[in-house]
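Apart from one protein chain that is not included, each protein chain of the complex appears where it belongs.
Take a look at chain A:
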Amino acid sequence: MPARRPAGAAQPARDEATRRADQDGTARDQPARDGADRDDAARDRARGCLLGLAIGDAMGAPAENMTAAAIAERWGPVTGFLRDEPAGTDDTEYAAFSALLLIEHGAALTSEQVADAWVRHLAGRSGGFPGAGFSELGTIENLRAGLRPPASGQHLHSWSDGLAMRAAVHGVYAAGDLDLAARLAAVDGAVSHDGEGVYAGQAVAVAVAAALAGARPGEMLAAARARVPADSWTAAALATAATAAGPDALLDALVVRAYPWTDLAPEAVGLAFGAALAADGELRRAVPGAVAMGRDADTTAAIAGALCGAGHGMAGIPAEWVAAIGPVTGRCLGEVVAGLTMRDLADRLVAARPGTRPEARTGR
């Protein structure tokens, strides 16, 4: 759908944002556009979302598990990639993997199909999964032991940000259909996550779906909050993201001090949404902003990049950042994703949507 407002326009007050987020698909009020233009615009935003994800992943990777102070000391203010040959990690690869499942099965996707794909393509790999987290290997161990979803997602790390890092693709497929986005993220997530891990993934999927339909940053966040349980930790983290005064306050409110890892789903989505809101949805500021806060920086920046890329499409992404992102390496997941490009996956997700014109399904 076409953008509803120019980039950088003032954000409405929060209650106004909430009200408007409840009006699904305001863009339909605009004069009907030529179908081809509409498909081009849809593809542009889908590409922006997935390239935003890959850019955030690659920009944040060198800063993963570092503190904001250590990042500032080593690199100064973050304004772009931190190394000469940026490369994506597990965030990009798992997002690509989940995208393939949506392209194959569409809205009829089941958790059983997701589990079958994990067993077929991932569980047989030997030598570990470089760059992946606890929740992915916990899931694979469960699947190897014969457990199926949702039991496969019930392990000691079910609240990690591993679904949130890949759930943007569910939002891309669902584009504007927020209930579908939430449902598909839960279908995929039931294989590997439980509780807060699923809620956080749903929050990302819903926000991306809302952004693709023209929601502004505050509206994205309101839509995400409306679709996670009100008493969940994820809902509390999203509320914090909406109100925290700056990165220090955000980190202080969200980081759990007595826990030694950085992969908590509520924390990650709180930081990512906070970075997107602080930049008013501008990717060129939101992604470096997320990276500069450290913690699970590749994942938080990937989510922030997906949210902002979905809102503004390719026009919001510096051309040199786009050029720096090569095909998926497969370093983490191997041949099943090696060689894929986010641009192509975005086009195929758009083409797989129900209602996409036949000529758009084949076009690139």
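Note that in this section contacts are C-beta pairs under 8 Å (C-beta built on N, C-alpha and C of every residue); 3 or more make two chains touch, one makes a residue touch a chain; residues count from 1.
Operating definition for what follows: contacts and distances are computed from a predicted model.
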item: Options "Phosphonate C-P lyase system protein PhnK", "ABC transporter permease subunit", "ADP-ribosylglycohydrolase" or "Cytochrome C oxidase Cbb3": UniProt name of the undisplayed chain; value: "ADP-ribosylglycohydrolase"
item: Among A:182, A:264 or A:277, the residue in touch with the chain that has been omitted; value: A:264
item: Contacting the left-out chain in the complete assembly, out of A:60, A:88 or A:138; value: A:138
item: Residue among A:157, A:183 or A:312 that touches the chain left out of view; value: A:157
item: Positions on chain A where the hidden chain makes contact; value: 134, 137-138, 141, 150-151, 154-157, 159, 195, 231-233, 236, 256-259, 261, 264, 266
